[in-house]
Structures are given as C-alpha cells and as structure tokens.
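The complex is shown incomplete by one protein chain, all other protein chains being positioned as in the whole.
After this line comes subunit A, so read on.
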C-alpha cells in the first residue's frame, strides 16, 4: 500500500535525518512509528504527503510513485493530523472539518451532512459544536476535531503525527479506544507517530521502531515484545512491560513477602525457637533497618548450641548472590539451579530485604498458574 524504498533525507543544513529507510505499510493496517524525540518520525511521515521530498529513494502509494503526483492533489487524497492539532483558529468547527471536501468542491449540502456525521462519530453533538471556534473547545475535543478533519473526504491513507500527545492520560486512553473502534469500521491505512509505547501496543497492527534516522525493528507488537531485536528495543519497551507482555513474572510476584528473620544480636536458643515455631530450617539475618546481613541454618545453631554466649552474628554466613524484585523469574530459577541454593533473598534498590524466593514459593506460583490455565480451557 505505502512503500518507501531506499529513502535518505538530508535537510538543507546538511543534517541527515533519514538513512536508508525501506518500509512497507499494509493496506487497512495501523503502522505505528515510534522512537525517541528527533529520530525522524515526523520527517518520515511528511515524505508520504510530500511535505518533504526525499534526497534519494522513492515513495509509492498503491504502486504509484508519488513524485509523479501533483503535491496538492496528493495531499487532498491523504488525511493528515499534524503534531500540534493545527485547527484553523478563525474558522468554526464545521468549516475546519469541511476544509478538504470544500477544496474538492463538494456541494454545500453534502459537506454539511458529512460534517455532522463525523462530529457524531467522535461523540461531539453537531448542534452544540458546529458553530464554535476551536478556542471554545477543550484540548481533547480539539484533537478529536483534528482527527475527523483528516477523515472528512474519506481518504484511504491517513497520517497522524502524535495526535493524542497533548492530552491527559484519561482522555488519551479514551481517544485511543475510539480510534481502535473507528478503525474496525473504516479500515484505513494509517501511519501513526507516537513516542508512547503503550499507545503503539494498544492501537498498532505493526510497529516500526526508529533510532537516529534508521529503522531498528519492524514487526507486530507481539513479535517486538517477544523478540526485541536488540538492547535499544528492549530499553525502549521497558523491562516492566517486557515481562508483563512476555508472561514471565518478575520475582516480586512470586517471592515470600515476609520471610522469617532475626537480628544479629539474638541468642541461639531464641532463634531456634523461632525456627521451630515457623517450621523453617534456616533463617535470614537482618539489622533493625532490614538490611540483609546473612543467614544461619539449623545445623549451624546445633553445632554452636553448647556455648551460651554465642550470638547469631558469630555463626552467620553471608549471601554471595541476591536478586532484585524486577528480575524475571526464569532468570532467578536459572540462578538457583546453577548455584544449587534452596532460596535467594530479594533486595530492593536500597539494599533492604523485600522478600525471599524459595522453591516452595515457585512451586506455589506455578501451581496457581497451571490452575488458572486449566480453568481457562474448561
């Protein structure tokens, strides 16, 4: 549908904003361009409606090289939502939405009907809003108008440059959902620029990750989440999201949250009693502030029991390995296997004990997951 072939773009000041880009956007799909600020998303998007012309390479829409199409004609056939809304402040909402149909010389009645239809589509009552000026609308309403202005002449290709960026999280989510719902009806070929990964995951059929003028990875959200091409992609997706989507829980979801602990100055008999009480064969040693110090096993205590003056701190061992709450469970299990330890302490970034990952807790977690999977099947 939209094909970019070997595109480079050098701005007049010599800056190379796009380097050797080739890209395919399928018909009827939403392709999300995502990447850090300044990576060339807007530059790339503007190539598609010839607001920018490539330094080398070509862009094809429906197989046609667009450098052979008159730019004005081309732009009228492509919906465009610009990065900063860009409503015409001196025209009322109806005029704004009807801009392209008017340029295409539709008759008045048809334009009026289309405008009302579109306002209804995004839940703006035509009676109320038709005659208002953009400044008399909230930011979210303005962005809605920006979006339907792009839809007005029913173009098959729509370009949206961070259309929801100026919104508070709630309106943004609302508009994202509206877009997804809308897209099910209208089936447009949409190129959508964002720098919000959650937004891309939510609405896109394909995600294109960019970095300093190059495409780093292009695939379905599923592919990108499951097989991030490199560290940059992983970082961009974020560890939290990766784990959430990849279905591997972080250690914090599996660990025992209040492990049995003692302080280093406790006596042995006392500690023994706690262990008996809680039915554990070793105990974690922490100071008053919950800093991890080490551990003591029941055998250590038995060995030193005769000496009444012995304190826990005299016989404790320290840990060589700890994990943090965000460590993926798989990684922690591998670690436990390799080190042949029965448990691993979980420390937060301040070095305080958050919990304990034990074999028992892993079995419990896997068991409950298995359970829910079974229930899901039945």
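By our rule, a contact is a pair of C-beta atoms (placed from the backbone, for glycine too) under 8 Å apart; a residue touches a chain by one contact, two chains touch by 3 or more; residues count from 1.
Here is the rule we use: contacts and distances are computed from a predicted model.
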> Missing chain's UniProt protein name, "Fe-S cluster assembly ATPase SufC", "Putative ABC transporter integral membrane protein", "Osmoprotectant transport system permease protein" or "Cytochrome bc1 complex Rieske iron-sulfur subunit"?
Replying inline: "Osmoprotectant transport system permease protein"
> In the full complex, which of A:4, A:100 or A:316 touches the chain missing from this view?
Replying inline: A:100
> In the full complex, which of A:83, A:261, A:322 or A:348 touches the chain missing from this view?
Replying inline: A:83
> Mind pulling the subunit A residues that touch the left-out chain?
Replying inline: 49, 51, 72-77, 80, 82-90, 99-100, 103, 149
